[in-house]
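For this depiction, one protein chain was excluded, whereas all remaining protein chains were kept in their positions.
Letters A and B mark the chains in the order given here, with residues in each chain numbered from 1 onward.
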Amino acid sequence: MTALTIDRINKRYGNLHILKDISIPIAKGEFVSLLGPSGCGKTTTLRCIAGFERPDDGSILFGNRDVTRTLPEQRDIGMVFQSYALFPHMTVAENLSFGLEVRKVSVPDRQKRIADVLAMVRLEGYDKRFPRELSGGQQQRVALARALVIEPSVLLLDEPLANLDATLRDEMRFFIRDLQQRVGITSIYVTHDQAEAMVMSDKIVVMSAGTISQFGSPREIYERPASQSVAGFIGRSNTISGKIAEALGQDSYKVDTPCGSIGTTGPAGLAKGAEVKIMIRPENIHTRKQCVGAGQKQEAGSGEAGKDENVLAGAVVNSVYQGSANQLAVKLASGDRVTVDVNGRNPLDVGEQVALRFAASDTWLLAS
Amino acid sequence: MSALEAVPRIESRSNRGSATWMVVPALVLLIGFFALPYLTIITMSLREASTRAVYGEGLTLSHYTTALGDFYIWGILGRTLLIGATVTVLSLLLGYPVAYHLAKSRSRWTSLLYIFVLSPLLVGLVVRTFAWMIILSNNGVANQALKAIGLITFPLQLMNNSLGVTIALTHVFLPFIILPLLGNLQAISPDLAMASRSLGASRMRTFWKVTLPLSMPGIQAGTILVFVLSISAYVTPAMLGGTGGRTMSVLVVQYLVDNFRWPAGAALAIIMAAVAVMFVGLYLKLTARAMRRLP
Partner (left out) sequence: MTGASCGVEKTIWDRLFTSLVAAIYIFLMFPIVLVVLLSFNSGEFLAFPLEGFSLRWFEALFSNKRFLDATLYSIQIAAVSTIVNGVIGTLAAIYVARYAKVARDFMRLIMTAPLLVPEILTAIALLFYFYEIRIGTDYSIGIQIGHIVVTFPYVFLNVSSALFNFDRSQEEAARSLGASGWMTFRRVTLPAIKPGIITGCLFAFVISFDIFNISLLLKSLGKNTLPLELFDYLRFNFDPTAAAIASLSIFMTFTAILIIDRTVGLRSLRF
């Protein structure tokens, strides 16, 4: 059952078309991230869901209740802001009580729910404090508690971790995700941080320039990006240009490139001769030192390279030590540069010849 | 020259000695021609009256005792305070909506509206009071308009009394409450109102429970400013008040300029200032409760 349906909403400010036909179905209990660079429309989408903006057309449904024309206070939402937006003149308990008073919850009930939610965010004993007496992380948890204590039908989070320092941010990602799963609340999370979206979400909506570039699970988006811009935005990637030589199966193709023929995986239905880009993630490429003069063929034929394994020759042009790994820049025969992660313990030196091996199943074709 | 060199020094400690000259002229001006002169009001109020000079030889407290025993002066003091309080309440009621609207406004007219608020402040007091004379006089615009729509047949007495002074002073000092309130309201994050709405509070409730409490510092600053300004105003009551709207300032200036009773005038001025300080102190105490929870 869809808990929340966004159906073809549009939003314009004068000549600016901020949202173009945005549609997102969200299942009950799902954690969905809206991910994209600033100005892509993710915050406007969230504000439309909250009711602080009204879309020019299209509709928004909570369950099967159409809320498109209702005020924010009538929607039954919980919202967490980047600035936390805790009421500075109220104590933690009064902040939490605010939404319950509006809902006319009885005093004993109120006290119980506040105590419960404070325990849930591990802030027992902080009820008499003012927000200014709390650390950033604690304020964030109060903001979360205030949104959850009213048991809303949807939880909206607008870059809630952007003001925290790096260590705390990592901690809070898991804290929020864990809490969300325990409560089982449908959540929409706006962020520009792809790592955050990856670790927290059931589904990610990648947005750019007011449109949805891709909607899918983190795995789909990482391994099967819909376009080069999605591939570039989520994690690091290499691309090699080529042309489809033949289709080997429903989703596997042989692609001709300046470095030779490469076996690849890609979306179904690509025509022979179509210009494509082969995307390979740096961590999916394996290297082997190659003796100068040793042919590619010999290397390719030696042993464990499977049937769908590709081998390319290249020279190391740069090597950066990163602790757990070494990041290599390798120049291919075609002149393309690819980035490769190798184990930090047996480094390769600049100038060395290497063989790059990667499985066809680890590639993905992007339309050019 | 070393003095000029000292102006922009970043390593202030080593050059502090040579930078002192920068503040000397201002201190000379403000101590010599502001702080010290205030002391002479006190000394003047203690001097004996004289018929031949502005004051006589000896010292006396009689000006205070005479003034405090005079029902006429008590009456004028009471009227001054009443006008001050009324003007303060009216300007809060009229100023808050404007400040609120201006703080929320995002239109391209905002800048023009800001000019509307600011410009009365910069137009001279005599000019603005004169404008109110045109409006409030017996044949004035207000009476003309009321006659034209048939509400009255005889002109209403709108000036030469407290009413006219109150109306004009409210107009004159309205910007002084709008500006501090505006600064205060703009400093309140719009996220707070949105958070309140997201928790289910209506706009009314959001205003009463969130915005209004958080704008208390602006209300406090603005009301004190307007109160102090309106009880000490001279031009407007002098031009519009007549005898029916005479205030303390008008009386003091009459003592000083028309009657040459400087010591008695000084005592009146000090009584007026003391009463103002008392009222502001009382007000601060009363509003402290509302401000207690604010950061």
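Please note the rule applied: contacts are C-beta pairs under 8 Å (C-beta built on N, C-alpha and C of every residue); 3 or more make two chains touch, one makes a residue touch a chain.
From a predicted model like this one, the values you see are computed outputs, not experimental measurements.
Although one chain is not drawn, the whole complex shows that of B:Tyr72, B:Phe116 or B:Trp208 it is B:Phe116 that touches it. On the side of chain B, the interface with the absent chain consists of residues 4-10, 12, 15-16, 19-20, 22-23, 25-27, 29-31, 33-38, 40-41, 44, 54, 94, 97-98, 101, 104, 106, 111, 113-120, 122-128, 130-135, 137, 139-141, 144, 171, 174-175, 179, 190-191, 193-194, 197, 203, 206, 228-229, 232-235, 239, 249, 252-253, 256-257, 262, 265-266, 269, 273, using the contact rule stated above.
By definition in this document, only the chains that are shown with their structure count from here on.
Per-chain CA centroids place chain A at a distance of 57 Å from chain B.
Per the touch definition, chain A reaches chain B in the complex via residues 50-52, 71-73, 76-79, 81-83, 85-90, 98-99, 102-103, 130, 132, 146-147, 150, 156.
Those residues of chain B whose C-beta lies close enough to touch chain A in the complex are 189, 191-192, 194-202, 205, 209-210, 213-214, 293-295.
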